[in-house]
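The complex appears here minus one protein chain, its other protein chains still in place.
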Amino acid sequence: MEPVIKIRDLTKEFKVLNHREGLKGSMMDLFSRDYKTVRAVDHISMDVEEGEIVGYLGPNGAGKSTTIKMMTGVLQPSSGEILVGGTIPYKNRSRNAQGIGVVFGQRSQLWWALPLIESFRLLKDIYQIPDEKYNEMLELYQSLVNIKPLLHKPVRQMSLGQRTLSDILAAFLHDPKIVYLDEPTIGLDVSMKSKIRTLIQALNEKKHTTVILTTHDMGDVDALCRRIVIIDHGKLLYDDDISNLKTLFGSYRTLKIRTGGDLASKAREIEKMFPEFAVKDDEEWISVLVDEERAKVMKVLHELEETMTIKDMQLEEIATEDVIRKIYERK
Amino acid sequence: MERKTIAFYWKIYRRIMIQDIKSKMSYRADFIISTFGMVATNIAGFISFWILFQNFPSVNGWGYYEMLFLYGFSLISITPVQCLFDNNWSLRINVYSGDFIKYCFRPINLFFYYQSEIFDVKGLGQLFFGIGTLIYAWYKLSLPVTLLAVCKTVVFLTTASLIMISMQNAAAATCFWIQNSFFVLDLAFRFKDYAKYPMTIFSPVFRFIFTFLIPIAFIAYYPSLVILRPGEVPLLSWLSPFIGCLFFWLSYKLWMFGAMNYSGTGS
Partner (left out) sequence: MKTLNLKKYLTLTRMGIIESLQFRIGTFVMIIGNLLYLTLVYFLWKAIFASSGTDRVNGMTFYDTLVYLVLATALYGFMEMYTVWEIGRNIQSGKIVLDLLKPIKYKSYLFWSYSGELLRNFICVFLPTFLVVCIVTHGAVPLGINLLFFIVSVIMGVIISYNIDYIVGTICLFTESIWGINIMRQVIVLLLSGATIPIAFFPEPFKSAVFFLPFQAVYNTPLMILLDPAPSLQTTGRMLALQLIWCLVMTVVSNLFWRVSLRQITVNGG
């Protein structure tokens, strides 16, 4: 099947002004200006299939929002090719807009002074949604989250969580092919975060909507994305299944044990037994970072049990967050 | 997809306008203070006018009531910019903070979508003030009241209002290129004060500037001549409806060009 989004060698360059420092510098800026070219997106290629949820990650200023702006047709690429649903977004901005929904975690796109239902009705007119589809969607929303109490509340009186929820519902209202979510859970409490993740998941499943999610919260990624794409300095660093991510630096797991006696001396002992693994100790636990390609955790545990009494043990997977941090820091 | 019709846009605009008025009314303190402000502004403007004519019986051959006619005309023709295009004042802030991007994702005209967000009811007070002044001056000057004259007035007023709208659009659009464009907008808005004087007071160079470069002469002077002095209507007066439309179109193009250009700078 044709991918919904097809990107080939996408590049975007900006001219930015070099501001000089200090009082004297700004005096000089008054008379002459000095520009430099920055490549925000640098030869990126990828395909997104219909119905996928793709986590689009990268540190601040990596070029994420620039890419999103090009996908939504707000920005024209400097070079390269981009096709969304078979059309070039910036050439058919209005048509492209009909088929997408956008949510910014911090910028509500709803009418500030209006009750939510009025915003919905306006969107119905703007996107020319037929009555039955509109009603169907509202029923679906009601079944997923209880929106009745929100409908007659002006957006400005809503809490941040309610507002984000409303924004997401508004973005899905016209049943777009693609929804772009930019940090949808930023600033929300734990329960609201999970509510929003469940909602996105459900809408993706029910409507088969493609979702491009940018976030700094690995909780979102773990809960929603099978596939992640990582960029930094405009370049693509990683584009694969999330499960492969963890093997990117070898398949590490951390074995934590508690033994009788002095933990520090026991730790030294273990270090001698397994010189190939890093061993750390704190007041409660001795942690052994086991590389499973060299020895299975069970085997390590077994050997340890023969030499010392193990009172308690824990096994920890390496967290997505740690892997991502490693990728960011690799450069 | 079919092209969106005027009926489509009107439907959306009407819905937003009704909702906006409803929500404005619910903030009573705001409504009262703002309406009071509008009335006070108009009274202060009128007092300036009145003081001037306490000292000087006429300006450049224009008598008190003729000047009052010009004054009323200019008040009415600058009302639409205040009622319908008030969101231009927030454009700079929206662009500066990056919030402007959120207007770019809708499948409807960006300029329309942005301007439709705000409908300022308070401007209506000025409209009534202006109509009152115009009718009073009309009566005092014993101008004929014919259907044709009324039609002419309405057409010329409507197109004259486009001039002020164009100037505000163009001035607001500068924020896409320069940072502190507030000064430009404030300046453009201040020019309206000079629309109420006859152009003949200026030297030819400035008459040229105010006719073709900063077209404030078309806000009240040229269109008013058609009613006030039907014997000596210059060609420019008859052209003023077209000039209004032309400038509006140009300012719209500039605004849209700026908006497209803006999205080009990353946030």
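Per-chain residue numbering starts at 1, and chain names A and B are given in the order in which the chains are listed.
Everything below uses one rule, namely that a residue touches a chain if its C-beta (ideal position, glycine included) is under 8 Å from a C-beta of that chain, and two chains touch if they have at least 3 such contacts.
Please read all numbers here as calculations on a predicted model, not as lab measurements.
J.: So one chain is hidden, and I want to know which residue out of B:181, B:224 or B:237 touches that hidden chain in the complete assembly.
T.: B:181
J.: With the full complex in mind, choose from B:89, B:112, B:136 or B:238 the residue touching the hidden chain.
T.: Result: among the candidates, B:89 touches the missing chain.
J.: Contacts of chain B with the missing chain: which residues?
T.: Residues of chain B in contact with the hidden chain: 24, 27, 29-30, 33-34, 37-38, 40-41, 44-45, 47-48, 51-52, 54-61, 86, 89, 93, 120, 122, 177-184, 187, 190, 194, 197, 200-203, 206, 214.
By our rule, only the chains that are shown with their structure count from here on.
J.: For chain A and chain B, let me know how many angstrom lie between their CA-based centres, rounded off.
T.: 46
J.: If you look only at chain A, which of its residues touch chain B in the complex?
T.: 14, 40, 65-66, 69, 72, 74-76, 93-95, 97-98, 100, 102, 104, 107-109, 111, 113-114, 118, 121-122, 125-128, 154
J.: Could you pull out which chain B residues touch chain A in their complex?
T.: 1, 8, 11-12, 15-16, 19-20, 23-24, 98-99, 101-102, 104-108, 117, 263-267
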